[in-house]
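All protein chains but one are shown in place.
Showing chain A:
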């Protein structure tokens, strides 16, 4: 996950460097480069641009003349302005310098499934931070861009982070956790994984099957409970979901179990009946934590449903499943942003141990290439 976005963010950084670091020689060389391109075909042009970008990233402003070939990119803004900036020994970042790279960045974010309004928010932050900045001799444009991006992304992803384990440790037992989400995102599987995660940390848990609707739901969670040797509270299909979870809570109290994991039926946020049922569960059970489960492969719609679920039964955090599928993970960014609640876990496979804590700082560092893992 996130590898695609990482590459694209790198491209953005290079883009900005290229457009801001060309000097007056660029114009002359550009025509040369274009002539060569015409002779050798487009691949050469790409190579040239790539090579220039690499040089950019490594050599910094002292060797600006090396970057001339990058002017082969014909969409560059006027070279005259840049010449002026160069003459004064500084590089001014102007709106037109940012226009193309920002457009590319927006496309990169959208390609990574970041929701449109969230992508625009990120762009705005980057634009505001960078516009009119004067790059000092001592730092590279790259550093400046990295800082702006780092802040913008972290702003969006790192909302309301809390230590999940600490929260469980400090809470009065039993702790009730209810899982919500649309159909097929992996709520039940996540419950099984989390039960195992809690057991690894010394907490006992009981499963309560609040999905009294879907065909095969009881069988599915029973199988998990049997395999993990956990107690399962379930009612007949068609029963009252709130009552099942409540019974789970009663069982936990009577048997000194630390955590009640309450499953709910998957529902689409457009189903008014099922959404008000969810409100009822929330009211009757009054869980200590409500976790919203969604899949990392979700696209633009992730935002809408996160909002709707958060409205029906306020969530405390999100579990993002199927993060091992080839997804770009923009859903993580979007959901955290619109709900203002943190992403807590990532589901990364089909085994019970395939669950990871989500760390926004590390993610942003990873996206920006500071961390090589």
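Convention: contacts are C-beta pairs under 8 Å (C-beta built on N, C-alpha and C of every residue); 3 or more make two chains touch, one makes a residue touch a chain; residues count from 1.
Basically, contacts and distances are computed from a predicted model.
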Absent chain [UniProt protein name; select from "Branched-chain/neutral amino acids ABC transporter permease", "Signal recognition particle 54 kDa protein", "Succinate dehydrogenase, cytochrome b556 subunit" or "Glutamyl-tRNA(Gln) amidotransferase subunit E"]: "Signal recognition particle 54 kDa protein"
Touch with the omitted chain, as defined above, among A:160, A:216 or A:340: A:216
Interface with the unshown chain - residue positions in chain A: 107, 110-113, 115-116, 182-186, 214-224, 227, 268-271, 295, 297-302, 304-305, 322, 324-328, 330-331, 350
